[in-house]
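With one protein chain held back, the other chains of the complex are shown just where they sit.
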Amino acid sequence: MINYLARRVIYSLLVLAGINFLTFFLFFSINTPDDMARLQLGGKRVAAEAIERWKAEHGYDKPLYLNLKAGGTAMLTHTVFVENSLGILHLNFGKTLEGRDIAWELGKRVGPTLAMATPVFIVAVGLSIVFALGLMLFRYSTLDTVGVVALVALMSISSLFFIITGQYVFGKLMALAPLSGFSPGPGMFKFLVLPVAVYVLSQLGSDTRLYRTIFLEELGRDYVRTARAKGLSEIAVLLTHVLRNSLIPIITSAGLLLPALLTGAIVLESFFGIPGLGSFTIEGINNQDYAIVRAMVFFGSFVYVLTYLLTDFAYAWADPRVRLQ
Amino acid sequence: MLKLDQLRTEIYSSQGTVVAVDGVTLDIQPGETFALVGESGSGKSVTALSITRLLPDNACVAAGSVLLGGTNLVDLAERDMRRYRGRHISMIFQEPATSLNPVLTIGRQIIEVIETHTELHGAAARSKAIDWLRRVGIPEPERRIDTYSFQMSGGQKQRVMIAMALATEPELLIADEPTTALDVTVQKQILDLLLSLQRERGMSILLITHDLGVVAQVADRVGIMYAGELVELATKDEFFSRPMHPYANGLLGALPDVDKRGHTLEAIPGSAPTLTQAFHGCRFAPRCHAATERCRQEAPALYAQGATHAVRCFGFAPTNPVVISALPERIAGAGAHNRREAGDVLLRADKLRVRFPIRSGLMQRITGYVDAVHDVSFELRQGQTLALVGESGSGKTTTGKAILQLLRGSAVVDGSATLNGLELMTANDRQLHGARRQMQIIFQDPFGSLNPRMRVGEILEEGILSLQPDVSAVGRTERIAVLLDKVGLPRNCVTRYPHEFSGGQRQRIAIARALAVDPQLIICDEPTSALDVSVQAQILNLLKGLQQELGVAYLFITHNIGVVEYLADHVAVMQDGRIVEAGRSAELLSSPREAYTQTLLAAVPRARLKAV
Partner (left out) sequence: MPGPIRACVCSKDYGAMKIVVLWTDWVVFFVMAATLLYAWKVRHTPHLASTWRKAFASPTGSAATTVLAAFVSIGVLDTLHYRRLLSNSTGTAPTYGTETLSLLDHLLRRQQAGKERSYSAPLAYLAYEKEAVTTNGETRRIYPRLINAGTHLQDPAHDRAADVLTRGFVGAIKGMFVAGLLAGLLTWFKSRRNGRGLAAAWFDIRSGRTRMPLRVVLTTVSVLCLLSGIVLALSVEYHVFGTDRVGNDLFYVVMKSLRTALVIGTLSTLVTMPIAVGLGILAGYLGGWIDEVIQYIYTVINSIPYVLLIAATVLILMTFIDNHADLFPTAANRTDARLFFLCVILGMTSWTDLCRLIRGEVIKLREAEYIQAAQAFGVGTWRILSVHLLPNVMHLILISMVISFSGLVLAEAVLSYVGIGVDPAMQSFGTLINTARLELSRKPAIWWTLATAFSFMFTLVLSANIFSDAVRDAFDPRAIHN
């Protein structure tokens, strides 16, 4: 098993290298640093010297991939690609257009995002499992049919609807929670209730339906029949046998929930005024700040790869076949 | 002790309501083994599941009763039914590999049932579980109790299933095809274990099986099911000395074995009816050689023949019985054996060795090899049949694939295999293309071996297109028509898709496909293992007839000793990738020299008519 996990770690590192290359290509080859400079300096009639100066300031004044002027290994190392990549490796993402250090910003903003994403993740997965198990107890009955119809309807509602009406109804009409804003420490709770509730609601439909399908498939397996033949109650069959085995596909899908969480963070943070990574991304997009967006892409991917890795560990925990072979 | 009365179980599907079990009445006495026998779709498993009410969600018991010691299980609330399952009635199933929960230790699964139904808990339940593991013959039970099912062999898994089923000491054990997924030597051990536990505990067993050999070995009484109905009920001795129903007779006649060598098997024509229809006459009438107008119009009842024998056939009706004509005599000449002179050597394998690479470590390098086939040598002459016999994992299928060069790229193959003098192992693509015209393959699974998205015509055409591109379109059409005649399928089936055919018909299509390029050698990889006995006989007759007619040689890969006895000229017995014994089949099977061959042959359950 150690071998298996070590392999996963190495593979993850390779994937990160690939991501770095891909994003570098996207950011520097489709539009060259010259284009970037022109965009930032405004208009098409920008003096060539101004462009060169801008590039030099931002460290983009070397060739992208291959420095023909330099000799030896410097041909490969004295390039924007290598310097940029090395910078990222040292968590040096450069500065925003306004001159703030991106790494520092990231550090400051991780907290609020995590404070929102963690409860969303736990509550969404937990509630969906509970609802799906509940439907299982009444499967093929009217309640199940009604439940499935409700889930499909819930899935068909845009998450924006939940956000906008949720804020309006609970924040404005009923004044149960503050409309927007954030404060660190225990006070954050009241700011987080509404976004978390809204987001969980928008996820509930698809997640519950997915878990229902997973459970239904597991319920058709032979070992479930064995468990029933032993005279176990339906609840015992579901909790000890079906749930245990369903954990493996559930872990996969919960891992896939992460990118959805990031999307959610971007929308929710901008709407509820939470100073997290999502609103930082929006800021980057609105200012056309390449440095922020590139840093976010790499950081986001890093988190994602890390989750994948955690998923692998979780498999090993949930599935003795992975653990023992 | 257990009594089924007019049990009727319906399954609802998109094609309509399937009456899987229709009016089954039987009883099981304390301490006896009752075998419920039938082919696939006969309703025997559904009967078992109806008793314990473990039917799938789309099925239910529509009528009748299941009485266990005076309680009608059909009427019980689900809550109360649970107290019977596992406590009074336990079940074991066909696939021990999937019937055990893969993520829980076997100990936990056994303890669970003990804790549910008895006063024992915690350590006491655990020691009882260990005790049962020991009784079913699991070595080192104290250690093995904490292992998972995937760490055990197939036979051990079934032993664990038995321990789990019997740990609460139930009065009735329902064993649904308990040995079908197991090798024949393991099957014997499991059946012996069941019988000894039964003697010890005095419980009843309801054995569901399709294998008359197993019935002959362990049953006290027999019930034969056909198309949802019980057609014959008898003690074992009565059944094997005087089977009454034409279907029962047909089943026994269709079993291949050494006595029938040189004869065609008594295949029952056609296939079992679908159960969505409403029946008017006898359900077996369309396939029965003795059916009369009455059989087609009226449904027969189960007529008692003495105290313990009953049969559902007008031939035994108390008033004006239908005369059952004798079965046509076995045609000795047509299927006769060894009429053909053995020709030249067609295929010669010499020191064949197949190794699959094992990858491990960080970089997934090849760190070693697992030997699947080791040092295998044999010869097959033109127009003859060589049977490669062995249990699962003995390397017989791998040998076949290695000869067909289907393992190039995935395994390391050493040694030599020559076909008509051409060395196949080193043949280049062009030579190999030529050689493929001379050797073809038929697979086991009639459902997996035909592309579901292609019409039968396209399937049959593919080989000709690839290997004989010079044949014109007209030539191909003609040849396909001839092929279909040969394998006994109507010519109009070229425009139909495989799913429109039954298992036996699909296997005929697969045979036609192999014959399309006029091969001299056909590798038959368990071609009848997935088929019912009555259909197996049709296919065996067909294969034999084709050999007579076309002089094609068969490399017949099988685990079924009966088929070998019936069909093969030569036999090679394989174990763990090696040939342990080889020779002419008559000699080898009657007087095996090697210990393994002797064990193997001794383990085969026989079903033979006893002389009265």
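Going by the order they are written in, the chains are A and B; count residues from 1 in each one.
Please note the rule applied: a residue touches a chain if its C-beta (ideal position, glycine included) is under 8 Å from a C-beta of that chain, and two chains touch if they have at least 3 such contacts.
Computed from a prediction, not measured in an experiment: that's the story for all the values here.
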Kindly state which of the options A:Met136, A:Val293 or A:Ala314 is in contact with the chain not pictured. A:Val293
Touch assignment to the omitted chain, from B:Leu76, B:Ala317 or B:Met454, lands on B:Met454
Where the complex has a chain not shown, which of A:Ile88, A:Leu258 or A:Ala314 is the residue touching it? A:Leu258
Identify the residue among B:Leu76, B:Leu406, B:Val471 or B:Leu609 that touches the chain left out of the display. B:Leu406
Chain not shown: contacting residue from A:Arg38, A:Lys95 or A:Arg225: A:Arg38
For subunit A, which residues lie in contact with the unshown chain of the complex? 11, 14-16, 18-19, 22-23, 26-27, 30-31, 35-36, 38-39, 152-153, 155-161, 164-165, 168, 172, 206, 209-210, 213-214, 217, 249, 253, 258-259, 262-263, 266-267, 270-271, 281-282, 284-286, 288, 290, 293-294, 296-297, 300-301, 303-305, 308
Kindly note down the residues of subunit B that lie in touch with the hidden chain. 14, 401, 404, 406, 432-433, 436, 439-441, 443-445, 448-454, 462-463, 466-467, 497, 499, 510, 513, 517
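Here is the rule we use: only the chains that are shown with their structure count from here on.
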Measure off the straight-line distance from the CA centroid of subunit A to the CA centroid of subunit B, and report it in whole Å. 51
Over in the complex, which subunit B residues touch subunit A? Could you list them? 52, 54, 57, 78, 82-87, 90-91, 93, 95, 98-104, 112-113, 116-117, 148, 150-151, 161, 164-165, 360-362, 364
Which bits of subunit A are touching subunit B when the two form their complex? 3, 6-7, 10, 139-140, 221-223, 225-234, 236, 240-241, 244-245, 318-321, 324-325
